[in-house]
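Right, one structure below, let's go through it.
One chain of protein is taken out of this complex; the other chains stay put.
In this document, chain identifiers A and B correspond to the written order of the chains, with residue numbering beginning at 1 in each.
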Amino acid sequence: MALSGLDIYKLLPKTNCRECGFPTCLAFAMQLAKKAAAVDKCPYVTEEAKAALESAGRPPVRLVSIGSGERKLDIGNETVMFRHEEKFRNPCGIGFIIDDGMADPEIKKTLRRIHELTFERVGQKLSVDLIAIRQNSDKKRFCDVVKMVSGNTACGLVLMTGDKEALQDALELTKGRKPLVYRLTAENVSSLVETVKRYRVPVVAASVTLDGLSVLTAELDKQGITEIVLDTGMKPLVEKIWDMTQIRRLALKKSARSLGYPALAVIDKTDRFEECMEAATYILKYGGIVLLKGTEIWQALSLLTLRQNIYSDPQKPLQIEPKIYPVGAVTDSSPALVTTNFSLSYYTVLSEVEASKVPAYILSVDTEGMSVLTAWAAEKFTPAQISASMKKSGLENMVAHRNLIIPGYVAVISGELEDASGWKITVGPKEASGIPSFLKNLYNKPEFVNS
Amino acid sequence: MVEFKVTFFPDNKSVEVPDDTTILSAALSAGVSLNSACGGDGVCGRCRIILKKGRVVTQPNGRISAEERSRGVYLACSTSIHSDVEIEVPAESRLELESLSPQDVELRLKGKYAQAEEVDIPVPGLVDGIFSGVPLVEKISVALPQPTHQDRVSDLERLYRAVSRPGQASVPLLTGLSNIRRLGELLRAADWRVTVTVNWREGSREIVAIEPGNTENKNFGFAFDIGTTTISGQLVDLNNKKILGTKAVYNRQASFGSDVITRIIYAQQAEGLEKLHHAVIDTMNQIIHDLAVEHGVDLNDASGVTCAGNTVMIHLLLRIDPAYIRREPYVPTANTVPVIRASESGIKINPRGLLYCVPGVAGYVGGDVTAGVLSCGLDREKDVCVLVDIGTNGEIVAGNRDFLIAASASAGPAFEGSGVTCGMRSSKGAIQKVRLNRESPPVYETIGGCKPRGICGSGYIDSIAAMLKAGILDKAGRIKDGADERVREGQYGREYVLSYREEADADSDIVITESDIENIKRAKAAIHAAAHILLKHCDMDFKDVKKFFIAGGFGTCLDTDNAVILGLLPDIDREKFIFVGNSSLSGSRSVLLSEEAFRKSGEIAGKITYFELSVEPAYMDEYMAALFFPHTDLNRFRGAL
Partner (left out) sequence: MAIGMLQEKWPGKVNETVIGADKSRGGTRSNVVKTGGEASLPFLFHEGVFPHKPVIAFEIWDTAPADWPDELNKSLSGVYNDPLAWADKCINEYKAELLCVKLQGAHPDFGNRSADAEAKFISRLLKKVSVPLVITGCGDDAKDNQVIPACCEAAKGERCLFGDAVQDNYKTLAAAVSADGHSIIAESPIDINIAKQLNILISDMGLPVERIVMNPTIGAMGYGLEYAYSIMERARLAALSGDKMMASPFICFVGQETWKAKEARVSAVEFPSWGPETERGIIWEAMTAAALLQAGADILVMRHPKAVEKVRGYIDELMRGNTP
């Protein structure tokens, strides 16, 4: 169980000596709780305290790595039940099953297809992670297919066989690739465990019950095998959700070490939509790996997009796309206002502009989701950035005038912005609530000089 | 260069300025004080003036309505002069420097405001002698034995021998060269009878002055609280520890912006830092001067000044550039500044007197918070207590004798009566208590019992709570259409009329607008959320807090039930709330009166852990949840309504 800053503080000397580099023991403790500092920075910490911190720091769900090199897949190390509590850390691995009964050309075609399943979304490259080879024929055929697949992919591999000799040969063929062995059960563990140990590869431990799984992983742990993925077998969707939820819950809330591993699901459906929706369910509900058969582009694109969404960091501020948003029946003489791309800033401005009934353009500048003052303080809302954004968004083609209204809080930049953009800058109200009367008065009285 | 003559009425003050000068800057040159909360950005709309004669050029501005424009109303900051002009300054646009009445001061000092008898405020070192030891400045009259062939100790050592105290042998004594140069002659001329002024200075004692004869009975000092909006100063007799007088005036920096951020920005402009520095020093010197004159004190007899203020104010006081406090990761140049000669900063007391600044903790938790903790005795409590200082920045400290943790939340100046339509400081004429009854007009009470001029923080708290109870407001803070005959559409949206012009001492009706309510809502949400998050980080909840100290200048009284209805204060046992008024000033005074308290303040500052809310993701969420009356989580406020 994770310790809070105050819990840790109680274990520290409380002398505020500052030798750790932090102003107080409590400040140091809070950094320790966030894992942003190492306890050995404190020269006076007791062994007892160290031990307590270390045991509390152990991840409740073990990190398991499959494959090697660039395409190495890390799963596990999860710390929460719900992503809003912090975040989901290591995205669920998505893999495809190739049956060794398939003909060679078919296998090669499938491999090519799988390799094309790479997409780019919001600056991130998305691709599938694993290829599983399932034994359905004799040892030789299985090994031939393993050889063919491993020679043609950089993806992580899953060896789906219960045959000791086939496994032995396949592991020899894939030495250094760190494949995942599927799967050890109560029945075959004694015959396979030595082979697995020899090659130091991660394994799937399988049992239909959590009790069975727990016994099995304890046994493997005793044998020195710690990179384990859990499988409760093929079950109806709802039962599988229940198993996955229980595994995560017991690991986090009961510190059940024997279930503190990522979980896997194999999907066996022929309808591609149904298969895809079931896979989506496990991505959402605590799956560490999902294996499926369908390799349609739309399947991969949708599953990878969903995974990217669910594994994004919810503590990053909600942002909107930085661009120009016309509000109401705008014309080329409508006023233009600028704000940040922090969604709250934008929506606040939007609703006040709407309330004013004055059609207007809102330019949202990319401030990485910071609000006006924060962004400006962090130099992400500077005259240079605003004028660049005005150009990039094409504001000058939308309006005939050259007037921009800036938030009152950054009135100080108006001169510089005028120089940088060549536009006339008008300082708007500090608070969005002042926008309606501001716009109305601006609109009704475009009078600049009084004699 | 073309120059024009600008004349301000009703002052009838004139000044010659170059073409294209703004009216605001002309007013400063002419010595006419104008309100300018935003620092001349054209945003706050406080510097309205009326053009009587002449030609000006103005920026279009939504703060001026068409009707006002037709009457010749302009914003002084956005309007430049292009001929000889005559300008009328309306009363509400003036920056008023005012003193508190002796009665007000008395109430403020006790920190109990109108409910003085209900609360017992410990004033350390003054009432119960928690802090022993001597004041930071002592005057010691001595009669030195004349040197003889048997006793050939030097003059200086002779003096040291005489002023040494039992038990202080290890405390080194220091003397400046100018005093040593005069020493030989002075001692002999005074017939070896002199009075020595000894100041504590970083673990040593400095002889700052030597005078002939016995002037021991004239030993004075000043304690200050340097607030963003208000500067309060106190003249104290260091011999009997009595407060002789107190003054609270607006910080003259207010004309450069109403919050610390605007001031930091202003400091970046050419000569901005100098102007801000002079503004705060001038304000302090005015208080010092006025108090000295009123109480017949010769400033040569004042050799110590203590200051507690937020970190930005202390930077500006010492003319240190505060720029880096604003930038991530918000690091100040110094939290603890050494004791310096007061004259170095421009403060006018005895030229060799010393300035002591109460040490701060971080960029947004300053010496005012340290002083507050000191004066409430938070660091001596066994159980966890909380101190909330409700100002432009809301500061929250939680802790006890084992730990102290502090955070700062930007609340805005609404509770100080700034940034709200009819807001004013808690001074004469401010509506401070309000009761609504649907059948009759609102019942209110003003400070000083005179006609209302505006509304102070506690008046807003009462009004909004009453409007909620009467069903005029919904819990989101929106005024319900047709809920009351006093509800109407005003220039800035829907508003509620608290007092019609005829019954008030104001140019227009005293109203509360939806946007005022929004401002108050944000201020209370920032403070409540900060306190909640801070406690949560200590694995605690409000109900676990033993005492809840409330400091700040939002009124001369506060209805805690109403503050809970708003969700400003948590819904806990009301007995736990303790008003401490200006705890920063109390702490500053404690330090002046006790060298031990000064050392203690350093210890406290070193012990407080600063908690940065801006990097705490849960803060924003909690803030959003607090943007509701009393709170989105109604379960936390079951006892509110």
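Everything that follows uses one rule, which is that contacts are C-beta pairs under 8 Å (C-beta built on N, C-alpha and C of every residue); 3 or more make two chains touch, one makes a residue touch a chain.
A quick note: this is a predicted structure, and the numbers were derived from the prediction, not measured.
A.B. asks: Which one, A:Thr195, A:Thr226 or A:Ser302, makes contact with the chain that was left out?
C.D. replies: A:Ser302
A.B. asks: Which chain A residues would touch the chain omitted from the figure, given the whole complex?
C.D. replies: 82-84, 116, 119, 121, 210-211, 214, 236-239, 241-242, 245-246, 249-250, 253-254, 256, 258-259, 272-274, 276-277, 280-281, 284-285, 296-299, 301-302, 305-306, 308-310, 312, 314, 318, 329, 343, 347, 351, 355
A.B. asks: Using the touch rule from the top, list residues of chain B that touch the missing partner.
C.D. replies: That gives, for chain B, the contact residues 474-476, 480-481, 621, 624-625, 627-628, 632, 634-635.
The rule is simple: only the chains that are shown with their structure count from here on.
A.B. asks: So how far apart, in whole Å, are chain A and chain B when each is placed at the average of its C-alpha atoms?
C.D. replies: Measuring from centre to centre gives 47 Å for this pair.
A.B. asks: Within the complex, which stretch of chain B touches chain A?
C.D. replies: 38, 41-44, 51, 55-66, 69, 261, 265, 326-328, 402-403, 405, 491-493, 514-515, 518-519, 537-539, 606-611, 614, 617, 620
A.B. asks: Under the stated contact criterion, what part of chain A meets chain B in this complex?
C.D. replies: Within the complex, chain A contacts chain B at residues 4-7, 9, 14, 16, 23-24, 26-27, 30, 315, 317, 373-374, 377-379, 408, 411-412, 426-431, 433-434, 436-442, 444-451.
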